[in-house]
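All protein chains but one are shown in place.
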Amino acid sequence: MTATTLDRSNLKEIVARRVARELRDGDFVNLGIGLPTLVPQFLPTDVRVTLQAEVGMVGAGPCPEVDADPRYVVDAGGKPASIRIGGAFIDSVTSFTLIRGGHVDATVLGALQVDSEGNLANWIIPGKMVPGMGGAMDLVVGAKRVIVAMEHTQRGEPKILPRCTLPLTALGCVNLIVTEMGVIEVQPYGLLLTEINPDLEVADVVAATAAPLRISSSLTVML
Amino acid sequence: MTATTLDRSNLKEIVARRVARELRDGDFVNLGIGLPTLVPQFLPTDVRVTLQAEVGMVGAGPCPEVDADPRYVVDAGGKPASIRIGGAFIDSVTSFTLIRGGHVDATVLGALQVDSEGNLANWIIPGKMVPGMGGAMDLVVGAKRVIVAMEHTQRGEPKILPRCTLPLTALGCVNLIVTEMGVIEVQPYGLLLTEINPDLEVADVVAATAAPLRISSSLTVML
Amino acid sequence: MSKLISVEDAVANISDGMSIMAGGFMGCGNAHNLVQAIIDAGLKDLTMISNDASMPGYGIAKLVEQRRVRKLITSHVGLNPQVAVQMNAGELEVELVPQGTLVERIRSGGAGLGGVLTPTGIGTLVADGKPVITVDGREYLLEKPLRADVALISGYRVDKNGNIWYRGDARNFNPVMATAADVVIVEADHLVELGDIPAEDVVTPGVFVDYIVTGGSL
Partner (left out) sequence: MSKLISVEDAVANISDGMSIMAGGFMGCGNAHNLVQAIIDAGLKDLTMISNDASMPGYGIAKLVEQRRVRKLITSHVGLNPQVAVQMNAGELEVELVPQGTLVERIRSGGAGLGGVLTPTGIGTLVADGKPVITVDGREYLLEKPLRADVALISGYRVDKNGNIWYRGDARNFNPVMATAADVVIVEADHLVELGDIPAEDVVTPGVFVDYIVTGGSL
């Protein structure tokens, strides 16, 4: 069975479900837009995390619980949002004191490219897409743990490279890469595949990864 | 009539009364401990200033108007204080954003020594008195206008010198010196006596001032 | 000396070519009436400093759409397609700054500091041409302070001293921008009496605020 035959309908769920297992009870977490926002629904009931929204929330929704007037409460994408009871609205200075100051336990975000040294590129494709970095550069520098959650390839092209070719978001910041194909740790010597999607062979993952990939001697199935 | 015959009983009042004339309606002002705290009582009724206390008040008393529980509301000397209606309690970060950021219109404070270049010494006498600078170094660097309010001499010894001999609080920070003898502006070329206590002769002031003193061609009586 | 003035008198403080900070995050916390008044006054060639360029038709996005902006200093423009159009046409200059660096540069400008030493941006395009300072073995970029001629602030409750209380996360860049401009104008959703905002709950002390206009909130 090869990567192309993976059921793509629940690809995002596979990634989000696995990322959820990385979070600990009490963690303070910042989730990037898109796939990472699916993570909370897969948390076990005994794992409660506090979500940060860099726009200025500690204890962001998802469920509307207190003020949810969209003129006054939005998420990082400007969409209507809400805050939990016991949360706090903070200004942007405090928001980035939390982010840059090492107070965020983990951030989960997407990537255009990641490489063997844990370098990350996720904010610009020169000449094509120049949205700006928003808070991403601060997040990946400041969070205690940086988890990339993404599809393993982009239209069949590897996104995990020996060396990023796109402009970097930060140097050596990535700790863990979670894709629909498996889980890859960034180690001082390079990338280590520690878990694999049970529908795939190691050769499938290696073929879809441009960076050299060590295979853990205790490789397990991705849950 | 010489300086020694000045009525010393109302010396502080002379200084405070004159300093009050330097403040404008709407000014945001930080007053040092001691003599400067007398200034507000000499403000005309149409001049309303907002007082800052670096401990964390915008709109500090003097009259108790809102919370005045001494466990929670103190002045920069730790004494019971109060805040006016329409004031704000701020943390120390914001307090010094105001002070260092040029948001304070004027600060009035005492001095051990001032010199011809507007250098100020008011925080330490090595080997004798080492209280610390508190917020003084920030205040004199950050306030738009620095007014020294003090007795002209210390036990007969001049405090206005060609060059400070005590460790400095800041370089070239003083704009105006108000004493019981007169008013002295710090100009690029040195010190300029612009007003004089009507009970004194110019020679009295010159004799009590170690720094070279120009006399304004439009010298007036100190009010 | 009342700080309360009309929206028209408030924007009379702005001239063509000035730099303007605008609080807000994707339009949430923009001073919507002041933005409209700037458009109505025909002001142009502005340098805007704001977290983002908002979204089409909302808040400060209108200034870009109406071509009043010559330069944008911002962290994100991805939700306002007009920015890319004008940028690619060479009509709009965009300086992209990491969000945490942007907020600290503004803070630095308001607090009288000489700049920011941040690890953010090291080894990236953001570092180009900037001094790198090593402190205790770690490298930091020296990012310069930012100030503006005018700041447009949006507040939910504002009293006559200019004290501001913000609702929700419409707060965002507003408090820091209120510290870093020569003229600070707050648009009040609700004008309240002195004392209605408890002294402890004031977020922006009125001493930072020069003018108050009313009629805020869409």
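The chains carry the letters A, B and C, assigned in the order they are written, with residues numbered from 1 in each.
Throughout what follows, a residue touches a chain if its C-beta (ideal position, glycine included) is under 8 Å from a C-beta of that chain, and two chains touch if they have at least 3 such contacts.
Predicted, not measured: the structure shown is a model, and the values here were computed from it.
A.B. asks: Indicate each shown chain that the hidden chain touches within the full complex.
C.D. replies: For the complete complex, the undisplayed chain touches A, B, C.
A.B. asks: Just one of C:116, C:148, C:177 or C:213 touches the chain that is missing; which is it?
C.D. replies: C:116
A.B. asks: Who touches the missing chain here, C:52, C:104 or C:159?
C.D. replies: Looking across C:52, C:104 or C:159, the contact with the absent chain belongs to C:104.
A.B. asks: Identify the residue among A:14, A:31, A:74 or A:98 that touches the chain left out of the display.
C.D. replies: Checking the options A:14, A:31, A:74 or A:98, the one contacting the hidden chain is A:98.
A.B. asks: Just checking the interface: what residues of subunit B touch the absent partner chain?
C.D. replies: 53-57, 67, 69-74, 76-78, 81, 83, 89-93, 95-96, 99-100, 124, 129-138, 141-142, 167-171
A.B. asks: What residue numbers in subunit A mark contact with the hidden partner chain?
C.D. replies: On the side of subunit A, residues 25-26, 28, 50, 52, 58-59, 66-67, 83, 85-90, 94, 96-98, 100-103, 141-142 touch the unshown chain.
A.B. asks: Please output the residues of subunit C touching the missing chain, sorted low to high.
C.D. replies: Contacting residues on subunit C, toward the hidden partner: 104, 108, 111-119, 133, 135-136, 138, 140, 142, 144-145, 165-168, 171, 200-201.
Assume only the chains that are shown with their structure count from here on.
A.B. asks: Considering only which chains touch which, label the overall pattern as line, ring, star, complete or other.
C.D. replies: Contact map by chain: line.
A.B. asks: Could you compare the number of C-beta pairs in contact for A-C with that for B-C and name the larger?
C.D. replies: Result of the comparison of A-C and B-C: A-C.
A.B. asks: From the C-alpha centre of subunit A to that of subunit C, how far is it in Å?
C.D. replies: The mean C-alpha positions of subunit A and subunit C differ by 29 Å.
A.B. asks: What is the distance, in whole Å, between the centres of subunit B and subunit C, each centre taken as the mean of its C-alpha atoms?
C.D. replies: Averaging C-alpha atoms per chain gives centres 35 Å apart.
A.B. asks: Residues of subunit C that contact two or more other chains, please.
C.D. replies: 107
A.B. asks: Check each residue of subunit B and list the ones that touch at least two other chains.
C.D. replies: In subunit B, no residue touches two or more other chains.
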